[in-house]
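Once you've had a glance at the structure underneath, I'll fire off some questions.
All protein chains of the complex are present and in place, except for one that has been dropped.
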Amino acid sequence: MSAVAAKPAAGGAMNPAAMGVGIVLLILIIGVCYYISPGLGLMSLIGIIIGGILIGFGVHFVPVGGAPAAMGQAPGIATGVAMLAAGGGLAGLFGGAWAADQGLVVAVVTGGVGGGLMMAITCMMVNFIYVFGMGIPAASGKVKNDPITGDSQAEFKSQGTEGHGLPFVSFVGGVIGGLLAGAGGTLIYLMLLDLYKATLPTLMQATEVQILPIAVSAAGIFAVGMFLVNAVLTAYNITGTIEGPHDPKFKRWPRSIVASAVASALCGLVAILIVV
Amino acid sequence: MTVKVEVIEGGVPHNQILATGLIASLICLYLSYLNVITGTMWFSFFGGLAVVAALYWGSHTIKVLCSYGIGTGVPSAGMISFGSGVIAMLLATKYNIAAPIVALVLAAVIGLILGYLANEVLNMKIPAMLQALTELAIVGAFTLMGFAVLITGSFTFTALTTGTVTILGLSLPSYQASFIGGCLIAVAFLLGAIAIQHPFNACLGPGWTQDRMLMLTAECGFLSMIMAAVMSFALIPFGPALISLLIAIIGWAYTYSKYFELSKRDAAAWLDAKPIPDVEVQ
Partner (left out) sequence: MENIVFGIGITALTGALATVAGAAEDTESNIGSQGDPNSQVQLAPQMGFLHRIFNKAVAGEPPAYGLWCCLGAGLAWAFMAMQINAVLAIVLGCILAVFVQGVYATTAYLGRTASLKKFGQPVYVDILKSMTTVTMAHAFVAIFCTVTLCYLMNAALGHPFPLPLLGLVWGISLGAAGSAVGNPYYGKERQYQNQKFGAGVPISASGNIVRYAEAGERNSLDNGFFTAKLGGPASGVCFGLIVFLELWRTILFEKIAAGWGAIIVGLLMILVFTIIDRYIEVWARKTYGPYTKPEEASS
């Protein structure tokens, strides 16, 4: 990914009028779904919206440093935020899809745990490389003391940099982000899978066992697509890099909730319209 | 310090490229409908040409959007394009012959709303964002539809979800051996998402020239078409798949060699096994 010049921070402010329009759109879309398919379709849509919100909110927690992090100039992981979150969330989706037979709650939590585990291992190995491979301790540039452990940060920041590595709060943020993103992606997948399993047999004049590959694949690719849309919207919200939940940019999350909700509702409605 | 991206100007205006790409892609998609009229698969290759046309348009849209420095890098734009496009495309396939037009309208609506969310709710306030995201969603939908046509011969929901599987010499209908059932749509998704953002990403820099980027777009399109044509051997008869493959290979070879020529034209120097030139450190 190329390092593109960051836009000047018009980004921080909330736009109440636009948020209002967003919420109105959301209600409209839910209304349309209620009109078209009050039972199964509406339940799926609500699930998809919640899943989208989980993804959008969860991605805020993931510590991403971008290009400067690759040189030890900024804390966080040196990968793009949308794709790192996608990596964690999809690893979670993998686990959640496998547990689909065991019920909604178990599958969603499994998906979350899968995503959280992937992020935990990755974050731990990032610190491993920084400490044992490069001799650099972790330090944050945005706070004086780590909010969770109380460790002071300033004297462990090397000169001329904004910090480096993953301080403990960033690690925890990464794990929480993986948990939420994995759970959200799995929820979207399961909602669509159940909907397709229930409606495709009549639509395609076949048995449920026969159309199962179609249902799984369609639900899977929709989940991936919606995952990426939500992750990219969140990446736009934080303008590319964030240190974790302690970063001031984290306060922008309300905008992302509205944006993710509307985007997921819209995409979910279209996905539901295929079978209704 | 990060790489500076200057707003790059020059060349054919964007709206002209938009019009050319949109119309060419639509025409190619509808030409492939000749498959249904003639009851054969010989016109599947038009799907691949639709892909090239749509990518040609889409890569220039990405150039317009990312020239403003959105802060997240170019590949994200490709991902959001196809994330929204896949959803529009799958619903549109239910409308048989009207599918491309439905995809156009539906993707435009989705893209418009996403653009509004990004610009207003997320406060990005980029002038080109609304139009760019709308265009990108349409490009995503058309590219996926083009791939679907290339691999299965048609863009209707039934064709995309049914295939045949040969067991002991008998051909049986199977949902698993199909474009959606086997999730080849995932391959099309990623092929397109990388192909749409690669031309601008690869030609990024102060010396960006439009014709070089567009030649690279065509090359990426034909390369993706080669791979999709190879996959189509599993789902359409040998002859039509071979035609797609040959057209794709010829198209790729031509655009790839032309791209080399254009790069040679544009580069500061074209050296073979020479040392780093001496330049004053600024």
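When the chains are written out, they are named A and B in that same order, and each has its own residue count from 1.
Rule of thumb we're sticking to: contacts are C-beta pairs under 8 Å (C-beta built on N, C-alpha and C of every residue); 3 or more make two chains touch, one makes a residue touch a chain.
The shown structure was predicted, so the numbers you read here are calculated from the model rather than taken from an experiment.
J.: Which displayed chains does the hidden chain touch?
T.: A, B
J.: Tell me which stretches of chain A touch the chain missing from the display.
T.: Chain A touches the missing chain through residues 1-3, 66-73, 77-80, 83-84, 86-88, 90-91, 93-95, 97-100, 102-103, 106-107, 109-110, 113-114, 116-118, 120-138, 144, 149, 151-161, 163-164, 166-168, 171-172, 175, 212-213, 216-217, 220-221, 224.
J.: Could you pull out which residues of chain B are in touch with the chain that's been left out?
T.: 1-4, 73-75, 78-79, 165-166, 176-177, 181-184, 186-187, 189-191, 193-194, 197-199, 201-209, 212-213, 216, 219-220, 223, 227, 230-235, 256, 259-260, 262-264, 266-277, 279-282
Basically, only the chains that are shown with their structure count from here on.
J.: Taking each chain's centre as the mean position of its Cα atoms, how many Å separate chain A from chain B?
T.: About 25 Å separates the centre of chain A from that of chain B.
J.: Across the complex, what residues on chain A touch chain B?
T.: On the chain A side, the touching residues are 1-7, 10-15, 17-19, 21-22, 25, 67-68, 80-83, 204, 206, 210-214, 217-218, 220-222, 224-229, 231-233, 235-237, 239-240, 255-256, 258-259, 262-263, 266-267, 270-271, 273-274.
J.: In the complex formed with chain A, which residues of chain B make contact?
T.: Counting only chain B, the residues touching chain A are 2-5, 66, 68-77, 79-80, 82-84, 86-88, 90-91, 94, 106, 110, 113-114, 116-118, 120-126, 157-158, 161, 175-176, 178, 180-183, 185-186, 189, 201, 204.
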